[in-house]
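Missing here is one protein chain; the remaining ones are kept as they sit in the complex.
Labels run A, B and C following the written order; every chain starts at residue 1.
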Amino acid sequence: MSEIADITNKLIEFRDERDWLQFHNPKDLALAISVEAGELLELFLWKQPEEANTEKIKEELADVFSFAFLLASKYDLDVKKIVLDKIKQNGEKYPVDKAKGTAKKYNEF
Amino acid sequence: MSEIADITNKLIEFRDERDWLQFHNPKDLALAISVEAGELLELFLWKQPEEANTEKIKEELADVFSFAFLLASKYDLDVKKIVLDKIKQNGEKYPVDKAKGTAKKYNEF
Amino acid sequence: MSEIADITNKLIEFRDERDWLQFHNPKDLALAISVEAGELLELFLWKQPEEANTEKIKEELADVFSFAFLLASKYDLDVKKIVLDKIKQNGEKYPVDKAKGTAKKYNEF
Partner (left out) sequence: MSEIADITNKLIEFRDERDWLQFHNPKDLALAISVEAGELLELFLWKQPEEANTEKIKEELADVFSFAFLLASKYDLDVKKIVLDKIKQNGEKYPVDKAKGTAKKYNEF
């Protein structure tokens, strides 16, 4: 079994032991990802980038990943495939000769 | 190489070809995760959960994963380990006998 | 009429001309605030604080305010009152002698 399939199975097992599938519609999963992304972001609030607490980052980032894996699973998405597809797509939006060394958005080139 | 290490390497290769490491401090990566989580969430705005566009979900979820993998890599975190650790920790906060079938937060039991 | 009541009335008029009340339940309004907050945040991504585009900040911040006023109106909340109440509550969590000059959260004092 792939590494991501293995993690996802453990998340689903945890969910099903608690009978939580009823709450896990895609909209609330997307909402959960945003909520957890906000908790992760809070660790950096008013701080320099290197001042955030690494232990708490582990926990909040794990929460982001958990709901992201569950949402991917909801749509039967292959995480590796969608990320590699997006890298390819971004390669067209951000060609090296235009994008190198700049933080501009593709519509600002 | 593990599946996640493989994905992460491709993201780092894309970043380094564009000389973007200079922008990718942990605070901006956490910020990027929040921004992408917001774009994912927008696909569900004013809609029933099943009405969101699956093609766009693939793209926005891929963006969330991309910055999440890059942030994990920044702290040398093993994604599988931090998710499994968090599942264990959540098992203590949400024991099956209290959490089954309810969406309550652990501090509301 | 108060300034905020006046703004809110104009937002409601815009909504009702388009028959959008049907979409504006409190959950989707909270979701809209998060989505707009993400678009505002994106203007600062990979940038120094002073590098963001002020014209775009006006637009995205206006969106955040619009959905926040509409959500307040949904619960018949007096914006001035809830903000002043929260200032008072924060005054107890962040007494001047402990909070002065530090970005610590109240649970870290």
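Here is the rule we go by: contacts are C-beta pairs under 8 Å (C-beta built on N, C-alpha and C of every residue); 3 or more make two chains touch, one makes a residue touch a chain.
Just so you know, these numbers come straight off a predicted model, no measurement behind them.
One chain is left out of this view; which of A:I12, A:V35, A:I87 or A:A103 touches it in the full complex?
A:V35
In the complete complex, which positions of subunit B touch the hidden chain?
Here the touching residues of subunit B are 31, 34, 38, 45-47, 103.
For subunit C, enumerate the residues touching the unshown chain of the complex.
2-4, 6-7, 10-11, 14, 17-20, 22-23, 25-28, 30-31, 33-34, 37-38, 40-41, 43-44, 47-50, 52, 54, 57-59, 61-66, 68-69, 71-72, 75, 77, 79-80, 82-87, 89-91, 94, 96, 99-101, 103
Can you list, in ascending order, the subunit A residues touching the missing chain?
Contacting residues on subunit A, toward the hidden partner: 23, 28, 31-32, 34-35, 37-39, 41-42, 44-46.
The rule is short, and it goes like this: only the chains that are shown with their structure count from here on.
Degrees of rotation, nearest 5, to put the Cα trace of subunit A on subunit C?
Rounded to the nearest 5 degrees, it is 180.
How would you label the subunit B and subunit C contact, same or different, if same means the shared numbers make up over half of all numbers there?
same
Taking the mean of the C-alpha atoms as each chain's centre, how many Å separate subunit B from subunit C?
Roughly 25 Å, centre to centre.
So which bits of subunit C are touching at least two other chains?
31, 34, 38, 45-46
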